[in-house]
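Dumping the structure here so I can ask a few things about it.
Omission of a single protein chain aside, the complex is shown with its protein chains in their original locations.
On to chain A.
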Amino acid sequence: MQIGLDPEQRAFARASGALAADLAAGWDRGRGPHDVGSPEPSEKDWARIADAGWPALRLREENGGLGAGTVDVAVLVEQLGRHAVAAPVLGTLVAAEQLQTLGAPAATLEAIAAGELRVAPLLDARLLDFAPSADGALAWDSAGATVAFAPDGSAHALGEPLPAADVTRAVRRPTSPVPAAALELRPPTDDDRDRLHAFVLTLLVADLLGTMSAALDAAVEHARSRTQFGRPIGSFQAVQQLAAEDLVSVEATRSAVYHSAWAVDALPAAEALRAARVAKAFASRAGVAVCEDVVQLFGGIGMTWESPVHVWLRRAQTDRTSFGDEHTHQAVLADLDLAPGA
């Protein structure tokens, strides 16, 4: 047993965190919903992202990637959540892994790894899973993406961003097919499909972890500096008790990310998917609950556009819903565990 990040992973977390913070600093929340900065990164920022190797992280070396393990990818995604990065890194990682699983040609994956081809995953209209086709699908975390592929290999151009809760990521509809860009893909084996699913759920848990821990840190900082009745509000027991339970949720979610990320690469696919469903169910509940507490701890200012608090809650709710919330996964787990003969 060795549970926790090794020195290299910690160094990668620091380096990714530094770039994520820098990217976040360049994004402007604006003064209100009509003034918020686009999550589409500038050419310069996207070049920095590609230079950092983020789109290439999970792709295998023969596909122009870095062949990183899921734990490393989760380390990066936690930092994306922590800094609420408004750039479609997560969408790119998810689309790249789907395409790799479906046997996309190396040339396509190399172009994604290099940041030259900007892709987004297609999800069904309820955001529960990858879409079976482009009909009614949504291109998820797709700011700046030029194309999205359906499992049959058809390529689709994307429309304008739809109104969405999350101001740091865009959702768009596929508009028209782009026959010239179509790929030859093959259906995945059951194991490959389960492992892909486990990988994606794990990344969402990591994004929730980063989001909730950043929100809690900010709330604690606020509680230490904001005074009422002549004392910091963080000295009041009601505030302390709430914040303490939130840290329990954050640390439990961290344990869930560690296990689920390890499981993607180490356990049989069905077990890895089961672990990821457990982690996603837990983190969906915990992440939103912590962000809601943080709104409460900030008080009135947390309800304004001037404060970043709503950005975390928006991101957490979107992560929670994407690829299934706690109800979705608990229903599946109930069937797995409780069906007669299971």
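Following the convention adopted for this analysis, a contact is a pair of C-beta atoms (placed from the backbone, for glycine too) under 8 Å apart; a residue touches a chain by one contact, two chains touch by 3 or more; residues count from 1.
Simple rule for what comes next: contacts and distances are computed from a predicted model.
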Out of "Heme exporter protein D", "Acyl-CoA dehydrogenase", "Nitrate reductase" or "Sugar ABC transporter permease", flag the one the UniProt entry gives for the chain missing from this complex.
"Acyl-CoA dehydrogenase"
Among A:P177, A:P232 or A:P308, single out the residue that touches the unshown chain.
A:P232
Among the options A:W27, A:W46 or A:Y258, the absent chain makes contact with A:Y258
Pick out the residues on chain A that sit against the missing chain.
1-6, 71, 220, 223-224, 231-232, 234-237, 239-241, 243-245, 247-248, 251-256, 258-259, 261-263, 266, 275, 278-279, 281-282, 326-327, 329-331, 333-334, 337-342
